[in-house]
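Every protein chain but one is kept in place in this view of the complex.
Our next item is chain A:
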Amino acid sequence: MKIAVNGEQLEAGAATLAALLAELEYDPGLVATAVNEVFVRAKDRDFCALKEGDKVEVLSPRQGG
């Protein structure tokens, strides 16, 4: 299944957002997530099914002004 993660196209085997984070070796407690520009809470990632063409954003704290 082709999806975009942080703007990069990749082939993912994961069926859910939680599984995708594990597959890509994210620390789930250190990131916030959105799918197709809609926020997905950490506790909902297990139930967030991914489909072909989804756009996933995985963000973490950074310096800001």
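As a working rule, a residue touches a chain if its C-beta (ideal position, glycine included) is under 8 Å from a C-beta of that chain, and two chains touch if they have at least 3 such contacts; residues count from 1.
Definition applied: contacts and distances are computed from a predicted model.
One chain of the assembly is not displayed; among "ABC transporter ATP-binding protein", "Peptide/nickel transport system permease protein", "Cytochrome d ubiquinol oxidase subunit II" or "Thiazole synthase", its UniProt protein name is "Thiazole synthase". Contact between chain A and the absent chain runs through residues 5-7, 24-27, 30-34, 37-39, 41-42, 57-65.
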